[in-house]
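In this view, the complex is presented without one of its protein chains, the others remaining in place.
Up next is chain A:
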Amino acid sequence: MVVPSLKLQDLIEEIRGAKTQAQEREVIQKECAHIRASFRDGDPVHRHRQLAKLLYVHMLGYPAHFGQMECLKLIASSRFTDKRVGYLGAMLLLDERHDAHLLITNSIKNDLSQGIQPVQGLALCTLSTMGSAEMCRDLAPEVEKLLLQPSPYVRKKAILTAVHMIRKVPELSSVFLPPCAQLLHERHHGILLGTITLITELCERSPAALRHFRKVVPQLVQILRTLVTMGYSTEHSISGVSDPFLQVQILRLLRILGRNHEESSETMNDLLAQVATNTDTSRNAGNAVLFETVLTIMDICSAAGLRVLAVNILGRFLLNSDRNIRYVALTSLLRLVQSDHSAVQRHRPTVVECLRETDASLSRRALELSLALVNSSNVRAMMQELQAFLESCPPDLRADCASGILLAAERFAPTKRWHIDTILHVLTTAGTHVRDDAVANLTQLIGGAQELHAYSVRRLYNALAEDISQQPLVQVAAWCIGEYGDLLLAGNCEEIEPLQVDEEEVLALLEKVLQSHMSLPATRGYALTALMKLSTRLCGDNNRIRQVVSIYGSCLDVELQQRAVEYDTLFRKYDHMRAAILEKMPLAERDGPQADEEAKESKEAAQLSEAAPVPTEPQASQLLDLLDLLDGASGDVQHPPPLDPSPGGALVHLLDLPCAPPPPAPIPDLKVFEREGVQLNLSFIRPPENPALLLITVTATNFSEGDVTHFICQAAVPKSLQLQLQAPSGNTVPARGGLPITQLFRILNPNKAPLRLKLRLTYDHFHQSVQEIFEVNNLPVESWQ
C-alpha cells in the first residue's frame, strides 16, 4: 500500500503543531524515513516534493545529506518544477567540500546554453551561490557570453554570477573586465547595480583594474548626478530618494577609486557636496545615502571645506533622536578622530551625553569615542564623566572602561596625586575588572612619588579597612602598608584628616586579608610579605608576626608555604640581616607587565648595599692573642679586615629559591660545645659561585633554666685563610630554649688549605662568668676542599 506523501504545506503545519522539541523531532524523523524510502524507490513524480520537504527540514537544523544525489537527478530532469527544486537543493545542500558538486557542472553548462531564460536564471543563481573554483573556471566562457544577451533578466544574473566568480578566482578578471565599460551605459538599474558591484570587486582585487577604472570616474559621477536630480520615479524611489541602493553602491565605488588619488577626488568633490546638501534626511533612506557620502568624503583626498561639511553632518546626526543614526554617527566619528581631532572635539559634550544612554551598543561606542577624545586640556572633566559612567555601566563594558581610564590617566595626568586618586577610585569601583598589570603600575607609581607616600598609604589603608574583596586593591594596599607602615602609624598627614592607627589594627587587618576566603593566593602572598616587612617598621615586639609566619609554614599552598618558611628562617637564623633585607625597596625599573613580586624580591636582596654593622674594636686585640696560640712565633699578624658590605650570599639563594639552581649537597652541622645546657652549633655553607668562600653560622642555644647574658664569641684561623666576623644577632640567650644567638663567619680559603678553627667564648650564666677556649675538631672535609 502506497501511503500518499505529504505536501510541503502539510508537513510544515504538522511541525508547527508539535508542542515540544521531542515531538517535533519525532515528526521530522518519521518524515525523513519516508523521504529516504521514496528516494530509494526512485519515484520521479513526487521527487521534487520530497526534496522540498527535506530542504525545509534542513533549514530547521536537521541533517539532510542524503538528499544530495536527488538534487542532481532533479536538475537533470526536463521538467521545470523539478529543476527549480533541484537547483535550490543544490544551493542549500551542496558546497565545495562535497565532491558531488562537480557533477552538476555539466548540467549547468547544458542549461546555460539552452536559451530558456528562466532555466538560465536558475542555473546562474546556483552557480553564483555555490560555485567552486573549478566550476567557475569551466563555466566562465558561458557566463561571459550571457553578459551580452539582450534580455536584462539574464544579463543581470550573469553579472551577479561574474561577481561571485571574481571572488572565487581572481584570475578571471581578465575575462570580465572588458564588458564592464559597455555595461555601464545601461539604463536598467538592476544591471547598473550589478555592474558597479562587479567593478568594485575587480578594483578591490587588482591594482591594475583600479587604474583602469579610474577613467570611468566622470561617467560614474554623471550617473549619480542624474540619480540625485532625477526627481520622483515610481520604479526606483524609496521614501523620496531615487534608488538609494544604487546611490550607496556608486558612492562606495567612488570611495575606492578616489582613495589616495588626487585627480579622481577632485572630480568627485562637487558631486559629493551636492549629494550631501540635496538629500532628504527625514527618512532612513536619505540618511543611509548621506552616511555613505560622509564615509566617502572621509576616505578620499577631499577639500578641507568638504571635510568640515562631513563632520558637521555627523554632528547633526549625533543630535538626532533616532538611535540608529546616533550609532552610525558615533562609529564614523571614531574613525575620524585620528585625522580631524579638533573638529571632533567640538562635539565632545554631545558624545559625553551619549555615555548616559541605556542602550548597550550606543554606550559602548560612546565610551570608545570619549576615551579617544581625552587630551591634556579636558582630562579632569572627562575623567569625572568616565568615572561616573564606570559606576553605572553594564558589566561587559567595565573592563574596557577601567583600562581606558587607567591608560588615559597615565598619559595625561596633571599631577601625581590626581593620578593616584584616579587609580584608587577605579580600583574601588571596578577592581575585579582591571588588567593584571594595573597593580604593578600603581605600585611603581606610588613608589616613585615620595612625597605622597604618607597620603597613599593612609588612603589605601582606609579603603582596605572598608572592603577586602577587590583583589587588585587589596594587593596594592597590602604592599603599601608593608612598605610605608611607619608613615601610617606616624599619624600626621596634612592632606587627609588625621587618623590614629594602632599597630594592632594594622596587623589585624593584614591577618584578616590572609585568612579571608575571598583572597587569591597572590594576594595572600602580598599580605604575608607585608606582615614581614612590618616586623622591622613597627616598634612593638614581633611575636604576633612570628606566630602568623610560622602558622603558614604548613600551609597547603606551596607558594605561601615557601614564603612562610623563608621568613621563619629569616627570624631564626638570619635575624641580624632581617632589617637590611626588609628595608624600603628601591624603585624597580619599569620593565613592562612581567615585573612581579618575585623579581622585586630578588632584586631587593641583590641590591642591598647597606653594610651590616662593623665589629667592635676590642675583638681585634684579643684575636691577636688567639693567633699567637695557633701559629706560634709568627710575626705576621692577621688583622681582621674591615667588614665586607655584602651580607650572606647564602641568603640570596634562599630567597631566590624558585629560579635558583639546586644548592650543592649541604655540609652537616657540627655541635662544637656543650656546657650545662648551653650549646654551640656550627652550620657550613659553600656558595657554588665562589668556591673559596665558606660561610659558617654559629648558633648558641640555651636549654638550661638560667639566662645566658653578655655572650661573646671570637674565632681565629691559620694565616693562609682570611676570616671575617659579623656582628652577632644579640648577646642574650633566654632560658629554656629562648631565641638563639646567631653569628656569621666568612672564611676565604683560596688555596684550599686545611681548615682549623679556634673559638673563644665568654658569657654569664647562673650569675657566673664563663670563659672557654677550644679548637674545633672534626671539621668536615667538604668545608675546605
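Please note the rule applied: a residue touches a chain if its C-beta (ideal position, glycine included) is under 8 Å from a C-beta of that chain, and two chains touch if they have at least 3 such contacts; residues count from 1.
Quick note on the criterion: contacts and distances are computed from a predicted model.
Colleague: Can you match the unshown chain of the complex to its UniProt protein name from these: "Globin B1", "Serine/threonine-protein phosphatase 2A 55 kDa regulatory subunit B", "AP-4 complex subunit sigma-1" or "RAB5 interacting factor"?
Modeller: Answer from the UniProt record of the missing subunit chain: "AP-4 complex subunit sigma-1".
Colleague: Could you tell which one of A:L88, A:L254 or A:L386 touches the chain left off the display?
Modeller: Reading the full complex, the residue touching the unseen chain is A:L88.
Colleague: Touch as defined at the start, partner being the missing chain; which of A:F66, A:F245 or A:F571 qualifies?
Modeller: In the complete complex, the chain left out is touched by residue A:F245.
Colleague: Given the contact definition stated above, which residue among A:S38, A:S128 or A:Q679 touches the chain not shown here?
Modeller: A:S128
Colleague: Looking at the whole complex, which of A:L147, A:L160 or A:V434 touches the chain that is not displayed?
Modeller: A:L160
Colleague: What chain A residues would touch the chain not displayed?
Modeller: The missing chain touches chain A at positions 8-9, 12, 52, 55-56, 58-61, 63, 80, 84-85, 88, 91-92, 95-97, 117-118, 121-122, 125, 128-129, 152-153, 156-157, 159-161, 163-164, 188-190, 193-194, 197, 235-236, 238, 243-246, 248-249, 252, 284-285, 287-288, 291-292, 295, 323-328, 358-362, 364.
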